[in-house]
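Note that this complex is displayed minus one protein chain, with the remaining chains in position.
Right after this comes chain A.
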């Protein structure tokens, strides 16, 4: 596989003269602006550049450097070109310096970068028995953007059974992905709660008593929650459960997980939209809700309860099941559909939802309205609100918003909004003993690695088995020296497995460091990780991975019960 992360998620053709506005006012959108310029051309350039470098990171071809240089005079490239000098030196150094090693990170340095965000959770065992169908999970993320726009969440539902895990890929900043990562699980958990529990919680709020806890979060210290918005978020959530209480007809029915997931997704997106429209007297919060609404995020969430696995997906992150076949080999089962231009059904849906006259403009260059890569997302009100509403909100909004070209820009051919929805597609899978793990990851992973490779690498990592067949001498003439040579070679291949205590880290190591033979090449890994911030985004996207490990014994026991 040699796919480069390539173009940004959003590309908006803005006149270049308007560009120098950015950066000071809004930290997040700085990232946005490079690709805004001339999306298609740039992506082509990035594409070629990355292509060349992907394979031969070290010996950059003169063509690439030139192609970059061609654009240097352009004012829009001011920032972009800053790293150029480094890059130049870098390649020069590689070519001419006699000790190229000085540019490499040492293995411990590489490890500290890779492991900075890793997190592991083991479901606690009681009496030596883990009754949950989940053994635990490993998660990790590797930033390419600064700050990273991906988010991840994991929590155990306390009032219902089951565990929630999700990855969120933000675009146009991290505000929306952050908000979704904090809030979505509460919406899901509330949607799953029986009527009595909702009443109990509401009564407790009403009378000022302590509330029932709903979620037990499993968070890395870097996974923060916004303190400022917490009250606002709570009120929105409360309104939601109040409505749920009111809607209840009294006849208790089994709560359908699929329905709950869909409702939660839609409701949260709706709340994000509403909060931005209503605004907040606190200027910080006001700005925050606007940033949340004007940025976007995809979400891929798994709900595991016993053998029932639901995956709700909005956007182009992916959930992949690792299945171990009887012969011990690994195969991948996709549990989500990407919502992008590669998905025929999505193309079809979009065309159906809008008048025939827009058939050509609604998806252009594989992007929604020629701009947005995912076809479903949270936030992104630019693709949801009417033009009037957008203008009204921006005008009444804070100056920072008003000065921002991106927010002010109305997508072309914008006739029949909404063009975008947060409604997830929910897939159900009944776990079987051979289903060993689930990989949830943002597209940063999937665009560098084939799903089959992902599952094989994780599978082999988790079982501690390597695909290398054990050696047997059996009848052949082998000398000690030959055997020693063979074993040393095999050990170097193996060593990368033992460096990681976390399956997600191990996967990232492969995603970033794999050479054409599918093994981790330290030199390559070191280079990819030492790219300057500004360049990193061209060679890879943010990667966020959660690997959930299932407890085959428990899953098997469920099966036998029937």
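Before moving on, here are some points about what is shown:
Simple rule for what comes next: a residue touches a chain if its C-beta (ideal position, glycine included) is under 8 Å from a C-beta of that chain, and two chains touch if they have at least 3 such contacts; residues count from 1.
One rule holds in what follows: contacts and distances are computed from a predicted model.
Missing chain, UniProt name from the options "Ribosomal RNA-processing protein 42", "Glutathione S-transferase omega", "Pyruvate dehydrogenase phosphatase regulatory subunit, mitochondrial" or "Phosphatidylinositol glycan anchor biosynthesis class T": "Pyruvate dehydrogenase phosphatase regulatory subunit, mitochondrial".
Set against the missing chain, the residues A:391, A:430 or A:490 yield one that touches it, A:490.
As for the chain not pictured, it touches chain A at residues 468, 470-473, 477-481, 483-484, 487-488, 490-491, 494.
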